[in-house]
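Note that one protein chain is taken out, while the other chains of the complex remain in position.
Chain IDs A, B, C, D and E follow the sequence of writing; residue 1 opens each chain.
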């Protein structure tokens, strides 16, 4: 009897799409205006989903206060009001597409959440574009 | 060729988080302000998801008018404008966390929906916290 | 050249509609299930709107960090996870309808916001019912 | 390591629910006001979900610009501001329920998306009724 | 001390934009795909806003149950699952643009709401297009 609990969070960041093994011309060709060297940005809305058994004493899969604080410490404090390409270590060499950001977030949270619990991430880059990653 | 049909509904209720086998101090320690003995409350938003074959004559997995009425009779009329701890039988002894409420809703609806159809429940306790349960 | 800045906040609370100068029968007749003596509850979503000149040095009508903290201290910390009828002084004798709650919130914030700035409040009791009050 | 990318789109259309092998009386009995011979209509909101490996050079599962254009050409240009029963070939003989529309959309897109990528469709007929189809 | 209370409602309808004093060519030129003679449709989302004094005994500007029923009887039952051009008397000779629909709704409700209360209408034709009318 497994239940999924979901928590919303958010961070505002600048980024550009850029493969640093390509020429600028190649980046512009493939990524269009998303490759703008002056950056653009988004309000990223994040949903963290944790699946597991309901603990019989608390009625919780996971205490939402703990999950909320974990997301704040591991993700919001690292990404909010930052330039992802310039200031987040993982994206020095990894293109900060929504796909790659969701994998980075998943990896950060996976280390901190009990391995008996499944983890899935949904990341809205805009209200019209979003990605989901569950680690497999 | 299975399709999922989803219907939204809602109810407004008071509750508190409380394990009645614990002391009040233990409840306050674990559940914080959610254990307030005077209760607090939520606008619960519910999504009921039913999966099955499309009936070739109607084009329906399940008639939404029937599902809407079923949710009204089995859930909204039982929970809306109620105090979950005080007035809903299941929560006399079960802590009304979002996880446990979703299991109770699923069990009530499962009895009334054709067993050839799969059933899943998503329950928003707030716009920022929600749970999903599909019975396994 | 006046601009309105708006900030969203929220609190979850229990309440019942009740005029304590009426009989219980009269309360039940007028307020229906909203008069349930065991209470029900809502996720109140609040929008605080402040109108004034843009400060030429900051580009702000009002610093949103200050407004956010003001709403937290004056409203969220007073109302969140509370029973409005039982635990909020103003509603000991005032029926906590959405209309009256919005007036109480407006009065609390008006005292703390520069009188050169206009103030308006929008309070969602549910996603389908909301009220606006601007103090006149 | 598979990620799902999701893109929202929309079209506004008229339809009626109608099985043309039934009598009008039978249609009215089963479909109620949805069988109105003068039609009614909806703002359909569509989410197209594509799952696959992240391409190591681009960081994309699928270029969202390509997916956006594909949805415009294959779905929006065919369905937007149309009468589904009268003007969309597939619904000459197929009842345009949300379930059947989602299958038709899935089939149209499946032909145009690389077979290594999984495809799922979510179609909101109203903000309160929606369906999901993933082709199995 | 005047407060505005707002209630959301909705109806799904077909329509086309059409001035019946113009040629079909002129209608097509001005209204584009909105003039499609086979109709298209929308999920109209309606917000009815009523402004007045708070009644000291009830704490209400207007009882929301009464407003909800009024909207159902006067608007939803007349417009829902209808073809506005063909089945709603007012639009036999009046082009059912969002502007004109909002005026028609306002006029219908104005007759039924106490003249001491101000009335305003917001009508969403789509999530991206909406109109407001307050009778002046």
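List of remarks:
Quick note on the criterion: a contact is a pair of C-beta atoms (placed from the backbone, for glycine too) under 8 Å apart; a residue touches a chain by one contact, two chains touch by 3 or more.
Owing to the predicted nature of the structure, the values given are computational and were not obtained by experimental measurement.
Within the full complex, the chain left out of the display contacts the shown chains A, C, E. Contact with the chain not shown here comes from a single listed residue; of E:12, E:85 or E:102, that residue is E:102. Listed for chain A, the residues touching the missing chain in the whole complex are 10, 12-15, 33-34, 36, 38-43, 45, 80-83, 86-87, 126-127. Remark: the residues of chain E touching the chain excluded from display are 17, 19, 21-22, 30, 32, 94-100, 102-103, 127-133, 135-136.
Against the chain not shown here, chain C presents residues 1-8, 49, 54, 57-61, 63-65.
Definition applied: only the chains that are shown with their structure count from here on.
For the pair chain C and chain E, the fraction of shared interface numbers is less than half, so the two copies use mostly different residues to meet.
Placing every chain at the mean of its C-alpha atoms, the farthest one from chain D is found to be C.
Rotation angle relating chain A to chain C: 180°, from a CA superposition, given to the nearest 5. Measuring from the averaged C-alpha position of chain D to that of chain E gives a distance of 28 Å. For chain B, the set of residues touching two or more other chains reads 127.
Pairwise, the chains that touch each other are A-B, A-D, B-C, B-D, C-E, D-E.
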